[in-house]
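Only a part of the assembly is drawn; its chains keep their places, and the rest are absent.
Chain nomenclature is as follows: A and B, assigned in order of appearance, with residue numbering initiated at 1 for each chain independently.
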Amino acid sequence: MDSGHTAWVLVASALVFFMTPGLAFFYGGLVRAKNVVNTIMYSFMSIAVVSIVWVLWGYSLAFTDGGGLNQWVGGFSAFGLSGIGVDADAGGFPELAFICFQLMFAIITPALITGAFVERFKFTTYLVFLVFWITLVYAPVCHWVWGGGWIADLGALDFAGGTVIHVNAGIAAVAAAMLVGKRRNPGVEPHNVPYVVLGAAILWFGWFGFNAGSELAADGVAASAFLVTNTAAAAAALTWGIISQIRTGKMGAVGVATGAVAGLVAITPASGFVGIYGALAIGIGAGVICFICLELMERSGLDDALAVFAVHGVGGAWGAVATGIFCTAAIGGTAGLIDGNAGQVGIQVASVLATTAYSFVLTIAILFVLDKVPGLGLRVSEPDEDVGLDLAAHGERGTVGDGAD
Amino acid sequence: MLKVEAIVRPERVNEVVAALQDAGCRGFHYENITGQGIQQGVEVVTGRGGRVASRAAMPKTLIVTVISDDMKEAVIEAIVSSARSEGEGAIGDGKIFMSEISDVVRVRTGERGQDAL
């Protein structure tokens, strides 16, 4: 085992871990003040719950051989990580490090979904949802792409999880927004813009681990992934800022931060396969496409409160398709549309559509069942929604002054 | 001239403000306060999750508008209808306090009294 690669995968795991608290602040700043604790806790509890599910059966379902079902899902042979010792090698670094790294992806994916249903979803139901969604949706899709399943066989490229994480979460968000319904009193302004920017900055910082870490080695491709990740995020942030400046005469920080995240999402599947110009194109494309989609969604009847579909669903789909367009053999070994291999785009589209369909149907099914279970249910009561979920679900207020508290 | 101080639920502010404007109010201000009435307060978790304490502390919003005397009933009606909870109303819907204003000055022009409203 190589100590440099091991060090890099461990650091990358820590960086990706840090993204989920970053997301907590990104989302937490966007809601109303009375829901900030609740919104933050959605992300934080994903860490707590998914960490347990992953080491018990999640990793096993995603990454072991599923026998006859192997095209669709892994098996239980590594339940409780049985048989994986400190010497197990995952290709130059410990398999335990790979488990850590993959765990962090599993944590952030359902946390992303929460943006769709903040300010009205029942917290205890969410905890149960996490267990089922990781088991029934995340682990299988992860197996398809990275665990030896059918999408991998198809030859689809997904360097760091454009379909597994972002398309998957983005579609599940639509399903959740549909079933939980609209907020009674959506706020007009985010309650804490510095939190939004802090969260976006932590996400960007952690995303270097997400994308460059996905090379699973400290080498030139990792450095390339690092650089294109940054380039695409910058391009998308700038694009979004310019559109916003043109349309409103002002360059809102929330818009720029959203643009950055959209760029990070879009470059994710492509990060090990494209160069600087590909990254610029993907970033600018993400800025334009996600902006338009977000505007359309706001006009739709669906209350995807924090624009998970527009940013992660559409951004991830654009990134997956763009990977097929801009990938170049010199970097990741596979040529794309621009280099004459048009077929790759079709494969990419197929992987997006399959993930979309599967994730949508299963998320609907899980939520439908949880809604019917006595004592659970999806939506909080009207008085709880009015007083805010910080008090209703957590018995806490975000901030309290001295004296008149 | 009358000062109208209405204590309402924070989530109703937009409705109340709209109703005030419809009733002809052209100026007002508001701020968040903490209040207690029949509605005794809220349950907060203490001891890091071990116990619950009741705090005499409901978040409320205070809306203040100074009006001419003849608008009194229209303004009360506007506030009551926009601030009352669906159905029968609910404890904590708020109160309105009225008091006399003896003089008003518009800083910009120095106008006084009724003209400055």
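The criterion applied here is as follows: a residue touches a chain if its C-beta (ideal position, glycine included) is under 8 Å from a C-beta of that chain, and two chains touch if they have at least 3 such contacts.
Keep in mind that this is a model prediction, so the values were computed, not measured.
Chemist: Please state how many copies of each chain type the whole complex in this structure file contains, using the displayed labels.
Modeler: So the complete complex, counted chain by chain, is A x3, B x3.
Here is the rule we go by: only the chains that are shown with their structure count from here on.
Chemist: Report, in whole Å, the distance between the mean C-alpha point of chain A and the mean C-alpha point of chain B.
Modeler: 42
Chemist: Please output the residues of chain A touching chain B within their complex, sorted ascending.
Modeler: Those in contact with chain B are residues 34, 184-185, 383, 386-387, 391, 394-397, 404-405.
Chemist: Please name which positions on chain B make contact with chain A in the complex.
Modeler: Listed in rising order, the residues of chain B that touch chain A are 9-11, 14, 33-34, 42-45, 52, 55, 57, 59, 90.
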